[in-house]
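Only one protein chain is missing from this complex, and each of the others stays in its spot.
Presenting chain A:
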Amino acid sequence: MERATKLQPDEQRVADMFAIAEHRDQAALGRLFDHYVPKVRSFCLAAQPGSNLMADDIAQEVMIRIWNKAHTYKPESASLNTWVFTLARNARIDYLRKNSRHQSDIDPEYLWQHVVDENADPFKDALQKRDKERIEHGLSKLPQDQKQVLAKVYLEGKTHKEAAEELSLPLGTIKSRVRLALHKLTIYVKR
């Protein structure tokens, strides 16, 4: 384990993923549990304040998915944080669907899988790092009102329409704030 202690926390977590995929290392899963479970819980509680049981259920579900899908994680396609975020998002959708907020028989498992695109691209790793830096840097400079709307959408799981109602602002204002923010983060380029 001496070698492992020299790794950066991010790198250590990726190493833990490989340890899980390759030799079903429960200690590695335990470390990921300590790091991600509080985040997944907060992510769920942002959408449904006070629903601690729901947050526990979803957090455990995410950990199960990490355990079962570790072998499908490709560091060159997405950072581990992004990968776990998508697991948490999908688990939250699934939980809400089964507990009838969406009342839907559409299985979300089918809807987000292709986004992991499999085209081999030697620049993907570099591209992903560049995008990550741009977004990180851009986000820290974003005006509060724009950041607030993005947080409503991402953390609280609100649609643009719901965010508008909650902030008592016209839908158009919400849309333009989001567009402006995404433009600054170089995510949105007008077609």
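Everything below uses one rule, namely that contacts are C-beta pairs under 8 Å (C-beta built on N, C-alpha and C of every residue); 3 or more make two chains touch, one makes a residue touch a chain; residues count from 1.
Definition applied: contacts and distances are computed from a predicted model.
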Since a chain is absent, check the UniProt entry for it and pick the matching name: "Choline dehydrogenase-like flavoprotein", "Cytochrome c oxidase subunit 1", "VWFA domain-containing protein" or "ChrR family anti-sigma-E factor". "ChrR family anti-sigma-E factor"
Taking the full complex into account, what residues of chain A touch the chain not shown? 26, 29-30, 33-34, 37-39, 41-43, 46, 56, 59-60, 63-65, 67-68, 78-79, 81-82, 84-86, 88-90, 92-93, 97, 102-115, 117, 128, 131-132, 135-136, 139, 150-151, 153-155, 157-160, 162, 175, 178-179, 182, 185-188, 191
